[in-house]
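Note that one protein chain is taken out, while the other chains of the complex remain in position.
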């Protein structure tokens, strides 16, 4: 089974700019994370965008759906900012990708900052995508949720069933 | 769903003794790893032993099977040294635990050493255990294998189907 | 010799707030850094403020000078944001603390982010303060500069003689 990984940015891939003291995006850390995890899955990594998901608009969201639709692989993991990950999951579900298993995941702390949940979430998302039936899911906190059964609790930063 | 995590030691939990320059075991790092992963699963952690799996003998292996059998939970993750993880998987399969999903996982580099695959593997094992049908599996390198379909390639450190 | 460490904040002590995605200050990381460095010096740590040095005004700068003046120790290390570290060094020099060796240092990347220069700079500043004659110095990049002979190159993030 080949898995497509679509990168959209989010906290996952933020870095610290030591000249300005601000967070920014450069290249994705996914290849480095897969190396660290000694991942032996057959994956194709594709950067769709590098964006804070609070800045993601409808056109960008449609671009993600489009890339998922055009993917030859039926197992797709999408890294995404957690703030609007549920909106993008909804757009994917509306996109009529009935035969694909799509798992969106994110991170609360940038991978580059050492204390990140990103590696845990990536291992989790890549595992769920191999065994869940077709559908759109969000994988966070070791759990998986159907796209229409989850929301981010902004007070705790955790994802909860709704 | 509640998940039982059985700790048996292995590279996962090795630490560096700065007075002797040797690797040793102290407490498990699992609780810290679950915190880092912002894991919100309902888990019960139980340390069965803290041992290098090369030193694991039949009696120790039987103790692990016994703890899995007595576990009230039907989803069980076992952290284990990679060198004999397949032998323990075989013992578990022989233990007639037909109604349980048991996923063994390990690490190639100690979690405490920063560049570990442990967090990735833990996220992976905890995800597989929630969705795989009853059986005994090894989860490494982002993949999962049935207990009788895997072996460690000692030249590369990777797990491969057999 | 006892050394006083005055904490004023700066990049050194910034952390990532995973709920807001912003950088903020909580407690200083100095005690943890000294533990990591296995530091056996006799130090007294005092938090004067926790502030981004771009927000440091004259009154705050005077508070730092005052704390240095009142310090019983003649060896003083000050952790400080790099953006205005030279201004504070100048204020300390004008403060007529003629009998004291004062070394200011900072970091380009927060200690909490893993890839920080903070531990290197701290080891450097604590060493310089033990052997330099009385005066006010800035220690960055492994180097030490007199207060009136240094400036931050904002294009490179390095400190250079002027």
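Here are a few things to note about the model shown:
Going by the order they are written in, the chains are A, B and C; count residues from 1 in each one.
Simple rule for what comes next: a residue touches a chain if its C-beta (ideal position, glycine included) is under 8 Å from a C-beta of that chain, and two chains touch if they have at least 3 such contacts.
Being a predicted model, the structure only gives us computed values, none of them experimental.
Taking the complete complex into account, the chain left out of view touches B, C.
When the missing chain is restored to the complex, the residue among C:6, C:64, C:89 or C:126 that touches it is C:126.
For subunit B, the list of residues touching the undisplayed chain reads 11, 16, 18-19, 21, 23, 52, 108-110, 112-115, 154-155, 157. Although one chain is hidden here, its contacts on subunit C can still be listed: residues 33-34, 36-41, 108, 115-117, 119-128, 130-132, 139-144, 157-159.
Following the convention adopted for this analysis, only the chains that are shown with their structure count from here on.
Chain grouping by touching, computed with subunit A excluded: B | C. Put simply, the chain farthest from subunit B by mean CA position is C.
The central chain of the assembly on a C-alpha centroid basis is A. Two chains share more touching C-beta pairs than any other pair, namely A-B.
Subunit A and subunit C have Cα centroids separated by 39 Å. Taking each chain's centre as the mean of its C-alpha atoms, subunit A lies 26 Å from subunit B. In subunit B, no residue touches two or more other chains.
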